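Each remark here refers to the structure printed beneath this line.
Note that one protein chain of the assembly has been removed; the remaining protein chains are unaltered in position.
Letters A and B mark the chains in the order given here, with residues in each chain numbered from 1 onward.
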Amino acid sequence: MNRGKQMIGVKIVSYSMLIIFSLLCIIPFLIIISASLSSEGELAKFGYFIMPRGITLSAYKMVLQNPRSLIGAYKVTIFTTAVGSVMSVIISAMLAYPLSRQDYKWRNYINFFVYFTMLFSGGAVPSYILIAQYMHLRNNIWVLIIPLLVNPWNVFLMRTYFAQVNKALIEAAAIDGAGELRIFFMVVVPVSITGMATVFLMIALAFWNDWYQCLMFMTNEKILTLQYFLARVMSNIDDMLKNSASISSGVDLSSMPSETTRMAMCVFAAGPMVFVFVFFQKYFVRGISVGSVKG
Amino acid sequence: MKSNEATVTEVAGKHKKKKYGSTHWLLTLMALPGILIIFIFKYLPMGGLILAFKNYKYSLGILGSEWVGMKNFMFLFNSSTFSILVRNTVLYNLAFIVLNIVAGIMAALFLDNVMSKRGIKLFQTSMFLPYFLSWIVVSYISLSLLDYDKGIINQILGVFGQNSISFYSETKWWPAILIFFNTWKNLGFNALIYYGTIISIDSELYEAATIDGCGYFRRVKYITIPHLKPTVIILGLLALSGIFRSDFGLFYYLPADSGALYDVTDVLDTYITRSILNTSSLGQSTATGLVQSIVGLLLILTVNSVVRKYESESALF
Partner (left out) sequence: MKRKRIFSAALAAAMLLSFTGCGVKKNTNEKVKLTWYIPAVLDSGDFDEIMSKVNEKLGREYNLNLEMIGIDGGNFDKKLQLINAGGEEYDLAFTSTWKNDYYANVNSGACLDISELLPKYAPKLYSQTSQTIWDAVKVDGKIYAAPNWQIQAKATGLTIPDEDLEAASMTIDEINTLEDLGTYLEKLHAVYPERNKVLPAWEHVQRYYGYLDIIGQAMPGVINFKENGKLQVINQYETKDYEDYIKLRKSWVDKGYMFDKYLPEDIKSSTMEDKEVRERPFTLHVYSPGNEANILQSKGYPWSAKPISEAVLDAGGILAAMTHVSSTTKHPEEAVKMLEVINTDAEIFNLLVWGIEGKHYTKVSENKVEKIENAGYPGIAHFILGSQKNSFLLSTQDDDLWDQIEAFNDNALSSPILGFSADLDSIATEIANCKTVLKKRSEMLDLGLVDPDSEIAALRKELKEAGVDTIIAELQKQIDEWSK
């Protein structure tokens, strides 16, 4: 049939495009991994390649030289990511849901209240004064979590998902005598689980990748997030090199992390989250059935 | 719009009206933790915006420092490259907004045609990989592709007997390169968002349409796209408000801060970061941020009022 042929054509196009997209995204990743496994000399001589040349684990050994600190950084980041994401998704959803309700009286004011913070911000110094001088949260692990709990972007995204929930469902539940909280947790959340999982993943990624909050408020080198921990080793020596004209004396270049070490650091920084993502994928795929049954 | 709702509620009878009355407070209570966090961590520090009009001396405090009027703003406006900076910032942002939406939706539609769960998982995961990378890492990747003597592209050109290209000193390639990498990095993420919306569409709608004899493209046009519209509008609006801002890492690390490329790679954020480094003035950076915010606000107020007219449910506020 014509229809069937059209669908086959569409599928062929879809699959081939996705294969191209995926390859474009995977290949650079392979380049990084293979660079991290290559020997420094081969890398400098032949440039980057998809396959490692002169395989060696020395770059990983370099990074792991000081495993206690690295493990400490992992612990901090796993804590902030786990606790932060759960708290954040709950608080954001509770803020997003009223905003998705067309019948909520103060909807527009609160929408603007939330949105305004995307446009205007006081800047780093006033935030620092508030949090460090008045709330005394410096070098406190919660400073890596609490200020980041509500991101307007995520709130609006969730609001969109909630707004698409069939209003008849809410009204039916209301007529059945369910209170707002019950409606939210028993009706709205289950139906929007796909969207919420998406947002949850983004929030988790944001916590995982955070280095700015750590840069701002942490001077205790025992409470550093993974990304900041890895970045600063490079930044420190890069900086010394950049300024070598001003400080002609005494920059020990031999401790400079090599190109391959940098690549190994990238693997340490991004690797675990990739696994978490793969795990989370179940929910996106499962989302299909949930979405279509309850619709 | 609100008045409409109100009358509907009133018509719906006394029982419901009373219920809705108490509901507002309950809904507000739900929103309260979020509101409080925003107020404390976003609104309280906004008082610091007055730094834009001050010559801040640490020892004098924020309020004690001397007022300097618009001087901090003139620093930006008097820049000899101001018009180039604005052009670059705005045009790149427009290109990014459009391409992120188009590429994201296309990838999501493609994904929707994949039947095997494992296939979806595989494609989604691989497309998402770039999103995990910081711009510094992406700049290593772009260097490995574009480098003059070791880069993969020039190696390939060499195989075909073509001359190598010195990417880092020729401006003409960079608009395409920057747009490509931005789209590339965000593709998986955007696809995920749109795909999340697509799979939550009631499958009965599609079935009914198929029975009515609708082909694939008609189904996409009349069912999928309308369902994606609210998400597109929200994401578009949110992105538009940042029209005067840009992703510092993309514009700084990818062109390796090569001066020869400034005509097409310098944006407001890179200019300000570079300029302020040695003169070190908080006032100037605050002033620049304020300009970026105000432009975003004006733009968003205009666009939002248009959206409210035609798609009131999707308007931001």
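Just so we're on the same page, a residue touches a chain if its C-beta (ideal position, glycine included) is under 8 Å from a C-beta of that chain, and two chains touch if they have at least 3 such contacts.
Remember, it's a predicted structure, so these values are computed and weren't measured experimentally.
Touch with the chain that is not drawn comes from one residue among B:Thr28, B:Ser166 or B:Ser203, which is B:Ser166.
Among the residues B:Val102, B:Ile156, B:Ala260 or B:Leu301, only B:Ala260 touches the chain that is left out of the figure. Contact with the chain that does not appear here is found for just one residue of B:Gly61, B:Gly158 or B:Pro226, B:Gly61. Residue-wise, the contact with the chain that is not shown comes from B:Ser275, picked out of B:Thr28, B:Thr210 or B:Ser275. Residues touching the missing chain, restricted to subunit B, are 43-48, 50, 56-64, 74-75, 78-81, 143, 147-149, 164, 166, 168-169, 256-260, 262-263, 266, 271, 274-275, 278-282, 284 (touch as defined at the top).
Those residues of subunit A that touch the chain absent from the view are 40-41, 44-45, 65-66, 68-69, 109, 112-113, 124-126, 128-130, 132-134, 215-216, 219, 221-222, 224, 229, 231-256, 258.
Note that in this section only the chains that are shown with their structure count from here on.
Contacts from subunit B toward subunit A in the complex involve residues 1-2, 5, 9, 16, 19-20, 23-24, 26-28, 30-31, 33-35, 37-38, 40-49, 51, 62, 106-107, 109-111, 113-114, 117, 119-134, 136-138, 140-141, 144, 147, 149-152, 155, 184, 187-189, 192-193, 195-197, 199-204, 215-216, 227, 230-231, 234-235, 238, 241-242, 282, 285-286, 289-290, 293, 296-297, 300, 313-314, 316-317. Across the complex, subunit B is touched by residues 3, 6-7, 10-11, 13-15, 17-19, 21-26, 28-29, 31-32, 35, 46-48, 91-92, 94-95, 97-99, 101-106, 108, 110-115, 117-123, 125-127, 129-131, 146-147, 149-150, 152-153, 155-157, 159-161, 163-164, 174, 179-181, 184, 192, 194-195, 197-198, 201-202, 205, 209, 227, 231, 262-263, 266, 269-270, 273-274, 277-278, 281, 284-285, 287-288, 291-292, 295 of subunit A.
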